[in-house]
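The complex appears here without one of its protein chains, the remainder shown in place.
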C-alpha cells in the first residue's frame, strides 16, 4: 500500500522477467512516477498565474517535440538485466545511469555463454561499416562457428574451474572468459535518458543483440508511461533530423500556401541538384531514405513470455562452478 | 496499491509540507527504494556464490564507511521546495539533481520576500570569511534594516505590478525583484548525492538559511531510510577526514597494542611540535577542533508542524499580482 | 611555447574581453583541442585496420549529422563571463559545465546593474508565452521604467553599503540586491555540451539577454573550431527535427525517383489534410515555419570591439563599495 503516484501498467510488470537472447533477461524491479508526474513537473514552471488545462497528452507531445526534457527526468526506472559482456560493454557507455554489476572479483561467474542463432550469424555489412549485412553465412560456416565456440568455451570453463579450484584469485581466474559470458546488473535511469538510450539502441545501426534488450525495455515503457512512449515513437523513433541543405531541397519542391502545403508542379531535384545544395553524396542518399515511408514499430510485450525471477536465479546458481566455498563477508 | 518496495516512514510524510523560513517549505512528493533496496543492489555484486546474510545495518555501515556509494544511488527522492532566490542559487550548484523551477518568464511571481529574524541578522564572521559571527546586530540596526527592506520591496513590488500591468514582458518586468523573492521547484536526487548535498548544507559553514532546508530534508531522510541516515550521521556528519600530518600527530601519542590502543605516557605535542609534523597553523587548529567532542545532531521532524499543500498554494496564489489574465498555452 | 595541438584562431582571441550588454563580457581564457583532435578521437574507433583518409571536414559533418557526439567531447573551452544574475540563473541550468562564481558571501558585490535599452523593453509575446513580442513599449513607459529602476537600485545600493558598513554579514547584506546585479564566473565546458548550450541560447525562444552571450560565444567557437562551427550551423542551428506526421506530410507531396526527388504534381495538403495526418494545429504551424527559408546566421566576431581584461577589472573594482577592509584569508 503506497500513497505514491502509481502506474497500473507498470504494476502488472513488477516481478516479471522477460527472456532476451539465450540466457539473458530484462525485468522492471521498481519505478517512480508516471505520465501525469511529467505534466505536474512541467506545470510547476507555469505556476499560480496559469489556467490548468488537463491535456496531458498534448503537453507531453509539446514537451518532447521541443526537447523540453527536464520534466521527463522526474520519472525513474530500475531494471534488473542480464546480458553477454560484449553487450554490457556497449550498454555501460551511457553514463547517465546508476549501475550495480555482478562482480567477478567477489563471486564465481556462472558458466553461461551467448550463442548466436543461425539466422543472426551474418556477414559484415558493406554499407554500414560496423554492422552485419542481413545475409546469414552458409550452413557449413555456421556449423564450423558452433564447433569453434564450443571448443573455446570448454577450454575457458575448464581453466576457470581449475583455477578457482586451485584457489587462484577470482579476479585473475576470469581473465580468459570469453566476451560472450553473461553478466548481470541493476540499472537505474530517468525517463529522459532512457528514451535517449532506447532511441540509439532500438536503431538498426545498433548491434542486433543489444537491440533485443532495447525492444523489451521499450515494451516496458509502453505500459509504464504510454503517452511518453507514443510521443517518443512519433518524434524520435519515426522522426528525423533534417539539415539546412535537406530543408533547402524540400523548400525548392514544396511551398507554403495559407495554412497548408502545395508542391511546385514539375519541380524535381536529381543527384546533381542535390549536390548543388551542398549535400554530399552520402547525405543525399540519407535524405532519400528519410522520405521513404518506414514502418511504425510496435514494442508491445507478450506477458505470457515472462518468467518468475526464480527461474533465472536457479539457472544461474546451477551454472556457477561448484569448486569452492563461498567467501565469508 | 503498489507492489513496489515501500518505506513506512516515508509513506507517513507524503503530502506533508514542512514550513521553512517565513514563507518557504519542503515536502517529499515521491520516492523510490528503501534501506533494503540498497542492500539488494550491493548483493548483486556478490552473486550466486555468496551466502546471503541479512545484516542490512552492518552492510549499509560498511558500504558508507568505505565509500562504496553506488548502491545508495539506487534510492531516489523527489521534493517540492520553496526558497528565496539567494538560497536557490546556492542549491542549484549541486548538479547531480533533476530540477523543474517556477518560471518568471511564463508566470507572474508571487510577491513574497524573505525577512531575516532579529537573532539571525548577525555581523560578518572574522574566522569564517564567508559566514556570520553568531552575534546579532543591535536592535537599532535591525530596525533600520527592516525599514530598508520594506522600502526596497515596496518599490520592487510596485514596479513589477506596474510593468506587468503595462504588458511589459515578464522576463524583463522581474529583473529588479530582490534576491530575497521566493521561488519554488521540484527537485529529484538519488540518495548518494542527497547525502553529499546534506552534509555540505547542514554544516555550520553553509549559510544558515540553507541549513534550515537541509535540516528538514535530513529529518525526512531519517524516516525514509533510517539505517542510511544513522550511518551518515556516524561516518559523515560526525566523522572527520584526517590528513597524513594529523594522523602522524596522533601516531606519536597513541600506539596500537594487541587489539587495542594505549597512550604513550607523557607524550605531548605543542604548537611547535604540530608545525614540525607539517601542519600549518590553521590546520593544527582544525585538528584540535576535531578532537573536541561535538554534539550528535538529531534531525527528528515534528510532524505536527507540517501543513497541507493547499495552505501554501493558497498563500502563493494570493501573492501573485492580479494585474492581468493568465497566458493561454 | 607548448607542444599541444593549437588552434591559430583561438590563440588570437586569448586575453580579449568582448563586451556584452551594458557591463557584461565574455572572454576565452583557455582551451584544449581543435577540429583535428575531434577527428583523431573518432579515428581511435576505426583503429589499425582502417585506411586513414584525412577528410576532416567530411568526417566532422558525418559525426554531427549522426549525433556521434563523443569525439567532440574531447575539446574543452574555458570562459570568463560576467552577466546579470537573472541571466546567470538561466545559464547555470546547464549542468554539464564546471563553474567558479564570484561569491557574495566572501566578497563585496560591485554595484553594477543591467538596464535594458529602449528597443529591448518590449511587451509580453502572445504566441511565445515566455518571451517578448518584438514591439517596444511606448517612450513614456520606457521613461517611467527607467525612473523606477533608478529608484530601486539607489535604495538597494544604499542599503547594501549601509549594511556592509555596519558589518552585517555579507551573505545577508546582499539579499535585497536586484536580479539585474552583475555577477561573474569561470565557466568550462566541452565542445559537445557547448554546442548544445549554444543551440538553445542563440535560439529566438531564449531570453534576448542570454542570446547576446550565446552569439559572442558562437563567434569564439567559429574561430577556435571552424569546421565544427560550420557543421553546427548546417545541422543544428539551421536544421530541424521532423516528426513522423511531418515526414508523412512531405512524403505525400514528394517522391523518391532514382537518386533524386520529384514532386507529385498537383498534390497539396490544407489544414484539414495536415490534421488528418495527426498534426495538431500548433504542430502544423510549426511544419510550415520549417519550410519557410530562414536566414543563415553568421556569428563572426568583430575583434576591434574587444577590450583588455584590465578595462573590466578596473570598472568592477571601482563599483565595489568602499565601506570596509577586505577579509583576511
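All chains are identified by letter, namely A, B and C, in their written order; residue positions are counted from 1 within each chain.
We take it that a contact is a pair of C-beta atoms (placed from the backbone, for glycine too) under 8 Å apart; a residue touches a chain by one contact, two chains touch by 3 or more.
Please read these numbers as outputs of a predicted model, since none were measured by experiment.
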Chains on display which the left-out chain touches in the complete complex: A, B, C
Of B:154, B:251 or B:305, the one touching the omitted chain in the full complex: B:251
Option from B:58, B:134 or B:165 whose C-beta touches the chain left out: B:58
On chain C, residues whose C-beta touches the chain left out of the figure: 1-6, 11, 14-15, 30-33, 37, 40-42, 44-51, 53, 70-71, 73-74, 76, 78, 98-103, 106-108, 110, 184-186, 188, 190, 313, 316-317, 320, 326-329
Touch residues of chain B, complete complex, unshown partner: 58, 61-62, 65, 67, 233-235, 238-251, 253-271, 273-274, 278, 280, 282-288, 290-293, 296
Touch residues of chain A, complete complex, unshown partner: 84-86, 88-89, 92-93, 95-96, 99, 103-106, 114, 116, 120-126, 129-133, 137, 141, 144-145, 148-149, 151-153, 155-156, 158-159, 162-163, 166-172, 174-180, 207, 327-329
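We adopt the following convention: only the chains that are shown with their structure count from here on.
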Interface residue identity across copies chain A, chain C - same or different by half: same
Chain A and chain C: spacing of chain centres that average the CA atoms, whole Å: 32
Chain centre separation (chain A, chain B; CA means) in Å: 36
Residue numbers of chain B (touch at least two other chains): 99, 103, 106, 327-329
